[in-house]
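Note that this complex is displayed minus one protein chain, with the remaining chains in position.
Then we have subunit A:
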Amino acid sequence: MADLLGDLADLRRRARADRHAYPFPLLFFGVASFLALPLYAPAEAPSRGLDVRHPVLLGVYWPVVLVAGGLATVWWYRRRGARVGIETSTRGYLGALAIGLSGPVVGWALDNLPFRFYSGTAAGLIVLAAATVLWRRRAPRVVTLTAAVLGTAVLQHDQPVIAQFIAIGLGLVVLAALERSTRFTTITAAYLVVLCVSAGFTPLEVSPPTTWSMGSVVLLPASVLVIGGLAGLRRE
């Protein structure tokens, strides 16, 4: 009987290993982040914070990357599933990216409430943590979704410079849970830690600002994504 349980555990491990396809989204978003660096060139007469030369271009770039990356990831997972013969569900991942994309809209709505809305990074993190617990405990979907949308929106509202990386992180957390890969979970955890460091210590106020000081907010998370993707490829 113990042998049977051992055999089943081996089967489970093999099935999980065979369906791992996480290097693609890591590399896609990592490379796309590095490609965004030129868009962080400072404005001619920069004021405070993230004052770039082409704000519209930067504003369009990230939503396009998030949508294209999400669709490409789903395509990649399906293609790999068809080739290997075992397919991972990507519905939750698409949902997470949609929540990440809806954040700025919800944030705008919160700003236009009839009363003053006070946001805070800690509040956003707590609501997102609650959403994660609700999701793992299979709470009613409407409650989980509301908490996830609200937590993400508050976090992005309070940390607009890394809003796109919050959306990517949300997608990676869901993918890591679906893949049940220790390596991918570790990479995702490293990414989230680096994102916090990046948000807290990025020298946006360096004077005079340069593309590198402005784009440094991108460098750390992008590096983790690319290194994680390459580590995943090597494993395969």
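Just so it is clear, a contact is a pair of C-beta atoms (placed from the backbone, for glycine too) under 8 Å apart; a residue touches a chain by one contact, two chains touch by 3 or more; residues count from 1.
Definition applied: contacts and distances are computed from a predicted model.
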Inset, instruction - Look at the options "Winged helix DNA-binding protein", "Aspartyl/glutamyl-tRNA(Asn/Gln) amidotransferase subunit C", "Aromatic ring-hydroxylating dioxygenase subunit alpha" or "BtrH N-terminal domain-containing protein" and return the one that UniProt uses as the protein name of the missing chain. - result: "Winged helix DNA-binding protein"
Inset, instruction - Have a look at A:S33, A:T73, A:T88 or A:S216 and name the one touching the chain we're not showing. - result: A:T88
Inset, instruction - Check the options A:A15, A:V105 or A:A122 and report the residue that touches the missing chain. - result: A:A15
Inset, instruction - Could you list which residues of subunit A touch the chain missing from the display? - result: 1-2, 4-5, 7-8, 11-12, 14-16, 18-19, 81-82, 84-89, 180
